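Note that one protein chain of the assembly has been removed; the remaining protein chains are unaltered in position.
Up next is chain A:
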């Protein structure tokens, strides 16, 4: 087989345009229903589910909230969250290490969006892949716990660079693990200059007011 003069075409197209398109549809759906969608991302074990449990419990009766939670294999997180009286739907992602806009879109019919104020999109525990995928959220919260090392923002700059707020969790353990607060905040500011930072403990309740203000969409 002879191939003569192959034709080169300039494309210049975003590889994730299909995801971005679906994300825009999700965003329009959320806006129309008056729902604030919050994408939560962190490494595994940083305390996303614990923070959501505490949020659902403390704000019960004040706000109408629900959760769509992504996980590779189990339904454990959704079961944990349902104990607090809120609707929680599991998105089992199989081999896929992040939520994408289509997965979120597929789960939306299970929610009564018109009756909701806040929908949390709890991403798969992973600081790499979720950063590339817009879900249509109004805001993206990236969590880092005091137990996982102050240099995470430098190791995973893209995740932190796309955050609207960075939440430092497990502050009750900060002294025990020798957490360097100033260094951590400096590294966050390197990855995302000027991003608001909230320090809290889901266990003790310290710092939760600032988080709740963010959840409500008040200035952080």
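One rule holds for everything that comes next: a contact is a pair of C-beta atoms (placed from the backbone, for glycine too) under 8 Å apart; a residue touches a chain by one contact, two chains touch by 3 or more; residues count from 1.
Note that contacts and distances are computed from a predicted model.
Chain not shown in the complex: UniProt lists it as "Hydrogenase maturation factor HypA", one of "Binding-protein-dependent transport systems inner membrane component", "Hydrogenase maturation factor HypA", "Peptidoglycan deacetylase" or "Cytochrome C oxidase subunit IV family protein". Checked against the full complex, the one of A:61, A:193 or A:219 touching the unshown chain is A:193.
Interface note for the absent chain: among A:97, A:173 or A:210, the touching residue is A:97. Although one chain is not drawn, its touching partners on chain A can still be listed: residues 1-19, 94-98, 100, 102-103, 128-129, 131-132, 153-154, 156-159, 161, 187, 189-194.
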